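I have a structure here, written as structure tokens, and I will follow up with some questions on it.
All protein chains of the complex are present and in place, except for one that has been dropped.
Moving on, here comes subunit A:
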Amino acid sequence: MRFKSELKYSEVTPRAAYLNRRQIMAAAAGTGLLAATPAFAQEKVDVSFNGFDTSEKPNSFEEITNYNNFYEFGTGKEDPAANAGQLTTDPWSVEIGGLVDKPGTYDLADVIGGKDIDERIYRFRCVEGWSMVIPWNGFELNQLLAQVGVQPSAKYVRFETLYRPDEMPGQRRAILDWPYVEGLRLDEAMNPLTLMATGLYGEDLPKQNGAPLRLVVPWKYGFKSIKSIVKIDLTAEEPVNTWKDANFREYGFYSNVNPTVNHPRWSQAQERRIGGGVFAKPQETLMFNGYGDWVADMYAGMDLTKFF
């Protein structure tokens, strides 16, 4: 029943064209300067989905790869693009353990091998209040979990990012308690939306975006989508994720996109879509980032202001 497009990105938008998009936008913004724009307004969004893909226009490759939060390479948005080049992603292995039937250190080829690599145009909402639309390539995490065999006592999945201060300059400072840790409840991990991304725009995942393997959980704030994964554990206890550990009043375990539960320091009711230019109106933030049809059932009966 899953919809799968026959079209590849390279057929829809040639690489030169999407790289060029910003210059065109810039020119358009320049001519639009004189047009009167009402200052106070919020853009209503009307999202429809084609299979798993949002109908919205994806951000350009340049935007997606030059505006990143990857504190392992520095706290500035351009730091990851500047500093991630030195990261060694080959060889790469992932240690899979805990409550699984086949624990072990898996070579990246064995992690990716035998999976259906899908193309998914997902909405991406950062906890800071900006958003993008990103065409990922990857496989559903449930395929990897099936491969290693989840034991009945497992309730959560815990992920860990590479810790390598030699190549990750941000890790030389205690900005966060390295290595970066994230977690999902098992049903969240099994959800068909939950992707292990290996690429974007049909190309290998750029290092600043979490090469060679990262999680993508589109209905949660971006920091849940942990990058450059080296360790996956199935656990019975809820793992403590890094941002919750850093500040439990501000960041929870679930971190579902929710316009009605504000961050203690800023509102989450609206977001700035990257690429809209300086005069673009903010747009409304959607419950579960628009993915309610897939995920709302998992949280039925839960107080989402308490389990934020």
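For this structure, a couple of remarks:
Here is the rule we go by: a contact is a pair of C-beta atoms (placed from the backbone, for glycine too) under 8 Å apart; a residue touches a chain by one contact, two chains touch by 3 or more; residues count from 1.
Operating definition for what follows: contacts and distances are computed from a predicted model.
Between the names "Beta sliding clamp", "LamG-like jellyroll fold domain-containing protein", "Nicotinate dehydrogenase subunit A" or "Protein-methionine-sulfoxide reductase heme-binding subunit MsrQ", the one given in UniProt for the chain missing from this structure view is "Protein-methionine-sulfoxide reductase heme-binding subunit MsrQ". Within the full complex, the residue among A:181, A:195 or A:274 touching the omitted chain is A:274.
Of A:66, A:89 or A:147, it is A:66 that touches the chain left out of the display. Touch with the chain omitted from the figure is made, among A:49, A:130 or A:294, by A:130.
Although one chain is not drawn, its touching partners on subunit A can still be listed: residues 22-23, 25-26, 29-30, 33, 39-42, 62-63, 66-67, 71, 75, 77-78, 128, 130, 173-176, 246-247, 262, 265-267, 269-270, 272, 274-275, 277-279, 281-282.
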